[in-house]
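Report on the structure given below.
The other protein chains are all here in position, but one chain of the complex has been omitted.
Think of it as A, B and C in the order they're written, each chain with its own count starting at 1.
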């Protein structure tokens, strides 16, 4: 093998390495971005569910109060 | 007692009797009127209560349906 | 007319008068009783209606609160 051939092979390898490292950085940036979106989406989901659980409790109260109202009406009808 | 005195007493009794019979007719008319008012008020009251019992059933249905809706929301929150 | 005939007519009138006055007292007692029942039925009816108006206000509040809950759910769904 001549020295020129060696040099040309070395250059080709160095170029490929650089391309692959660049691609690596792009992928790592995409991964980091996706992880942040997933985490933020998870936090939103938890906040949303927490709000829905509060609504569920409120709905329970309203149903309870409507049932009391219903019982009062039933007693009024029995007693008169 | 003279015949005149007898006649005068008889006339006085006949007059009182007529007054009392008139008063009787007035009272009987008032009674009949009151009885009709009481009966009609009783019929109204029964119709009113019947309507209220229908409302009570409707309210029972609405409370039942709200409870189903509440259970659906609770299951959605558990399952997600 | 003989004195006996006069006396007999007078007695008959006095008897009828007494019967009619008795009947009068019975009718007046019945009237008074009916008037009391009508008045007490009227008072019951008013108390019943007052209770129903309170129930109506309570129902208004519950519907208002359910509507607020509904609006909160709608906003949660729009915002997420």
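Criterion: a residue touches a chain if its C-beta (ideal position, glycine included) is under 8 Å from a C-beta of that chain, and two chains touch if they have at least 3 such contacts.
What you see is a predicted model, and the numbers here were worked out from it, not measured in a lab.
Contact with the omitted chain, checked across B:14, B:38 or B:66, is made by B:66.
Counting the whole complex, the residues of subunit B in touch with the unshown chain are 44, 48, 51-52, 55, 58-59, 62, 65-66, 69, 72-73, 76, 80. Seen across the whole complex, the unshown chain contacts subunit A at 1, 3, 6-7, 9-10, 13-14, 16-17, 20-21, 23-24, 27-28, 30-31, 34-35, 37-38, 41, 45, 52.
Touching residues on subunit C toward the chain that is not drawn are 49, 52-53, 55-56, 59-60, 62-63, 66-67, 69-70, 73-74, 76-77, 80.
Please note the rule applied: only the chains that are shown with their structure count from here on.
Subunit C has its Cα centroid 67 Å from the Cα centroid of subunit A.
Work out the mean CA point of subunit B and of subunit C, and you get 6 Å between them. Within subunit B, residues 52 each touch two or more of the remaining chains.
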